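Here the complex is missing one protein chain, while the rest keep their positions.
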Amino acid sequence: MKPNTTVWIDAELSLGLIDRVRRVNALRHAVPDCGAMVTFDGMVRPSSKEGESIEALILDHHPEMTAPSIERIAHDGAARFDVQGISVAHRSGRLLPGDMIVFVAVASAHRRAAFECADYLMDRLKTDAVFWKREQGGFGERWIEPTSADKKDRERWYEETAGH
Amino acid sequence: MKPNTTVWIDAELSLGLIDRVRRVNALRHAVPDCGAMVTFDGMVRPSSKEGESIEALILDHHPEMTAPSIERIAHDGAARFDVQGISVAHRSGRLLPGDMIVFVAVASAHRRAAFECADYLMDRLKTDAVFWKREQGGFGERWIEPTSADKKDRERWYEETAGH
Amino acid sequence: MRLGFYGRISTTYGNDIDVPAVSAGLSIAELRRELARRSGYEDILDPIYRAAVNNVIVTEDHHVREGDRVDFLSPLSGG
Partner (left out) sequence: MRLGFYGRISTTYGNDIDVPAVSAGLSIAELRRELARRSGYEDILDPIYRAAVNNVIVTEDHHVREGDRVDFLSPLSGG
C-alpha cells in the first residue's frame, strides 16, 4: 500500500506561540510538488464542557518523554499513509482562550491520504502525546483527561500505545 | 443532529491568486471561539497521471453558473455538519504547477465536524462545481474529467447533483 | 439562437455559436439533432453533455423559447 519513499517530517514541542504560517511555508517549500495539503489547528475554547468561562489552559509536559512522543506519532503517520510531508507542533505551558494548542499539516500527492493522515495524527496526539492539561476559571482548577470519544477515535487505528 | 445556528460562509470564484493567509485570518476573526479548524489546499501538480511534465492547467468557468455552484456547495456543507464557519475559494483561468486551484477552511467547536465537512466540500467541488479543466504540456492539450475515484468519493455523501 | 459549449464539447463546436433560424419551440432533444444535422458532427447527441437553459439544467423534453440562452455542458471537473 504505502510506497517506500522518504517523508519530510518536522515535529516539535513548542514552548512559545506556534507560527502556523511559517510551518505551512516550510512544508510547501520542502515538498513543492505535492498536490494536496490538509492542516488542522486546535485552539483553546473560551468555555468548559460544562459551559463555564475558561481563563487559562495549562499544559504540562515531561522533560524527556514528551518531545520523543510527538516525533514518534509523526513517524507513525509517515509510515502508515502515502504522504510526502508532515509538520506537527504541540504547545506546552499556560495558554489563553483562542491560543493554538496543536498544529498539524500533511502534504501528499492526492487528497485522501492527507485527510486521513491528519485525522490519524490528531487522534494519536489526543491520547498518546505525553501531556497533561488542566483548565482554570471561576470554578478553580481541574484536570482534563481523555474522553471516551477520544479513546474511541484512537481505537479506529489499532496502534500500539506510545511508550509500550 | 445538526443544531440550527448561523454558519459564517465566504464562498468565492477567484480569477486571481487565492490568498490562503487572508482567508484563514478572516475565518478565525469571524468565529474566534472555534476550537478546531481544518484547511485543504489543492495545487497544480507538475506531472500528469501518465507522468508527463505539465506546463499549465487551464480552468474554464461558466459566467453565470459557476459562482452559485460554489456557494451552494458551501451552504450544503453548513446545513449538514455542526460547524461554525466555512471558507471556500476556487480558481479559474491559466494556472502553473504549484499554483493553488482550490482552498477550503472549516471552523467548528470539535474536530470531527471540521474534518468531515472539509472532506465533504472537496468531494462536492470535484464533481459538482461548475468548472472544466485541461492540461497543457509537450503532449499538447487534453481535457480532464472526473475519475471513477472522484465519483466514488462523491457517492459517499448521497446528495442531489448540483443543478438538478 | 445563441448556443454556448463548455468543456470538451467546445472543441467540436466552438465556445459560442449563433445558429440562425432555429425556431423557438424545439425541445432540447430536437435542438441536438438539428445541430448535428447542420454541423455534420454528432457528438452533441451524447446525453453526457447536459443542457442548461438560462443557467438551469433541463431535461431533454424541455422546450426552448425566444431569447433563451442554451448551453451544453461537458462533465464537470473542479478541484
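The chains carry the letters A, B and C, assigned in the order they are written, with residues numbered from 1 in each.
We take it that a contact is a pair of C-beta atoms (placed from the backbone, for glycine too) under 8 Å apart; a residue touches a chain by one contact, two chains touch by 3 or more.
The shown structure was predicted, so the numbers you read here are calculated from the model rather than taken from an experiment.
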- [ ] Kindly name the visible chains that come into contact with the excluded chain.
- [x] A
TODO: Tell me which residue among A:36, A:83, A:107 or A:122 touches the hidden chain in the full complex.
DONE: A:122
Open item on the list: One chain isn't shown here. Among A:23, A:90 or A:111, which residue touches it?
Closed with: A:90
Task: Absent chain, residues of chain A that touch it - done: 42, 59-60, 62, 64-65, 68, 90, 101-102, 122, 125-133, 143-146, 150, 162-164
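In this section, only the chains that are shown with their structure count from here on.
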- [ ] Specify the chain with the shortest distance from its C-alpha centroid to the centroid of every protein C-alpha atom present.
- [x] B
Task: Where chain A and chain C are represented by their mean Cα positions, the distance between them in whole Å - done: 51
- [ ] Could you grab the centroid distance between chain B and chain C? Build each centroid from C-alpha atoms only and quote it in angstrom.
- [x] 27
Task: Set of chain B residues in contact with two or more other chains - done: 42, 122
Task: Residue numbers of chain C (touch at least two other chains) - done: none
